[in-house]
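Presented below is the structure to which this report refers.
Note that this complex is displayed minus one protein chain, with the remaining chains in position.
Order of writing sets the chain letters: A and B. Residues in each chain are counted from 1.
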Amino acid sequence: MSAGKTNPGSFFEDFAVGQVLQHATPRTLTSGDIAVYNSLYGPRFAVQSSDEFARAVGYPRSPVDDLLVFHTVFGKTVADISLNAIANLGYAECRFLVPVYPGDTLSATSEIIGLRENSNRASGVVYVRTRGRNQHGEIVLEYVRWVMVRKRDQTAAAPAPVMPKLAERVDPGALGRAVPKLAAYDFALAGAPHRWSDYAVGEKIDHADAMTLEEAEHQTATRLYQNTAKVHFNLHEQAQGQFKRRLVYGGVVISLARALSFNGLANAFHIAAINGGRHVGPCFAGDTVYAWSEVLERAELPGRSDIGALRTRLIAVKNRSSAAFPLRNAEGQHEDGVLLDLDWWLLLPR
Amino acid sequence: MSAGKTNPGSFFEDFAVGQVLQHATPRTLTSGDIAVYNSLYGPRFAVQSSDEFARAVGYPRSPVDDLLVFHTVFGKTVADISLNAIANLGYAECRFLVPVYPGDTLSATSEIIGLRENSNRASGVVYVRTRGRNQHGEIVLEYVRWVMVRKRDQTAAAPAPVMPKLAERVDPGALGRAVPKLAAYDFALAGAPHRWSDYAVGEKIDHADAMTLEEAEHQTATRLYQNTAKVHFNLHEQAQGQFKRRLVYGGVVISLARALSFNGLANAFHIAAINGGRHVGPCFAGDTVYAWSEVLERAELPGRSDIGALRTRLIAVKNRSSAAFPLRNAEGQHEDGVLLDLDWWLLLPR
Partner (left out) sequence: MSAGKTNPGSFFEDFAVGQVLQHATPRTLTSGDIAVYNSLYGPRFAVQSSDEFARAVGYPRSPVDDLLVFHTVFGKTVADISLNAIANLGYAECRFLVPVYPGDTLSATSEIIGLRENSNRASGVVYVRTRGRNQHGEIVLEYVRWVMVRKRDQTAAAPAPVMPKLAERVDPGALGRAVPKLAAYDFALAGAPHRWSDYAVGEKIDHADAMTLEEAEHQTATRLYQNTAKVHFNLHEQAQGQFKRRLVYGGVVISLARALSFNGLANAFHIAAINGGRHVGPCFAGDTVYAWSEVLERAELPGRSDIGALRTRLIAVKNRSSAAFPLRNAEGQHEDGVLLDLDWWLLLPR
């Protein structure tokens, strides 16, 4: 009599390598979505904040924050990929290819590129390559993620394991396609004098600022992305679970850490690629998030004397200061309180 | 020296049958209002989410969510009708007549169509027919509601009771005026394959998802509608009242249940009419809301082979799963935890 129309989500055995999924719901991003996003994280990068600044730089107007694009595309995949996920394990080969502007409509597809049953036979790892497209069919974003997904039936036969070969980092030669040739860039208006060449490999930057998260905030953010994964929203159910409370969507931590990183990386106005990333620990409402960055690599971009790429590791920690750059203990484990260990390429003016 | 300019709200004896009230404040709905609305409930209906999808369907662009229109119009009536209300008792004959688009300005008038003093002489029931109009003067929405309103003076004479005759349900022959002739409708993008004809009378649908409400969320929603009824906002005063806390505006529960209903009714993209509805129990911050629907009736629309109408009952419950379709106990009373019992017409592609 029922259940037939309710989406129960996919289980591990429902996926097959090569399968392509068209995700619902296409979404037109507006200046309203941007305002809600800004009010939840408080980013201050001038290119995204001011149409005038963006035009001076060479954009037709302010592009949408890269992470709002990422979360919007990611959100679409949840109902098809990770409704029965146990954990989001990692990201790789994420590239931001085309700027998105208010009024653009994003949709998403995912291809299953790998499957591996876990030895406990209760779950398996699903690798997907997701592509976000605008209304012109251009791929604005693509990334690989892998998630641990429950099996419906423990006894179901496992597919032959397929493990995709993923790049350790995105080749910097491929970066910068979403950034116009820089015309004018006003460092005073942008908030700091530091250019690409002012950063050194090995340099660590304490972003110093911090923010305490509330339930209403992370829920509002996650709904903005139309991401309805129940662990973020259903206290009645979560109260019976491992953590006894709602879990903050990992993307909220990424956006928060990115906004905090303005203090020290004010001119890193574009995320060109995410090389990899792990949500090291769970984040809950009431936690105070701090962040710091380390410069891992510096790369020139072919044919671009205007901008350069900085590969940084962005670390978010909770309920402890970032001033001492907490990361790993003597045993090589992530220290208590580390939430996020992200490796990405940022672009800055040269 | 004071009070002369402060609106004390109307009392039961201030109303007269036939009286027409022009409500303040006209409001231009923008893509910003839509973004705030979406971030509070997380709806995923494709027509309202994507301008591209809406254009393919036949709209000039995405129309504003029907319930945002409803709450905006409703909000305007509060200062004149229900500032001294004890309870919002019911809705009837609600029809969505013209689509509303970002940039449209809504204003509202109400006509008093019925009055009946309660036997305790301390209060009475006021019936109003409210009309929301756009900037062209078109009625975009009309509905009847009745509220129990305090008397200023218990000894004041009661008017002759007038009880309006209200339709048990909106005639389906009158539905669909706000929907263009459907051109293309992409069921994959919309998130589910189920058409009008796939639903059977008597079918029950567990929407499965759930959401826990926070104070900041319901307050933000209610302010978005410029609804300033103090029971929703003033903890200092409510702490002395019956519930010892702020009461969630019933419209928040309706919007939440509607958003949850996407899971099972993904193609029910338009609310054409509300036949009736009751807020069965109070909702508070911290409550987790679940929802389920039952198909009550199926109707073809005259001259429309593109869309059909589904009359459903939407039930919201709190702090208990909707999987067993909780509604009434053996005595015919609403079960514990039932919040909302709504009867409406939804339109779907055929």
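We take it that a contact is a pair of C-beta atoms (placed from the backbone, for glycine too) under 8 Å apart; a residue touches a chain by one contact, two chains touch by 3 or more.
Source: prediction; values computed, not measured.
Engineer: Based on the whole complex, identify which of A:I205, A:V253 or A:L314 touches the chain you can't see.
Structural biologist: Considering the complete complex, A:I205 is the one touching the chain left out.
Engineer: Would you mind spotting which of A:D14, A:D51 or A:E297 touches the chain that isn't drawn?
Structural biologist: Of all options in A:D14, A:D51 or A:E297, contact with the hidden chain holds for A:D51.
Engineer: So that we can see where the missing chain sits, which residues of chain B does it touch?
Structural biologist: Answer for chain B: residues 1-3, 5-8, 22, 24-28, 30-33, 35-36, 79, 103, 105, 107, 135, 214-217, 219-224, 226, 228, 230, 233-237, 246 touch the chain left out.
Engineer: Where does chain A touch the missing chain, residue by residue?
Structural biologist: Residues in contact with the chain left out: 30-36, 38-42, 44-46, 49-53, 62, 188-192, 194, 198-199, 202-212, 214-217, 220, 263-266, 286, 288, 290, 319-320, 325.
To be clear about the criterion, only the chains that are shown with their structure count from here on.
Engineer: Whole-Å distance, chain A centre to chain B centre, using C-alpha means?
Structural biologist: Here chain A and chain B have centroids separated by 36 Å.
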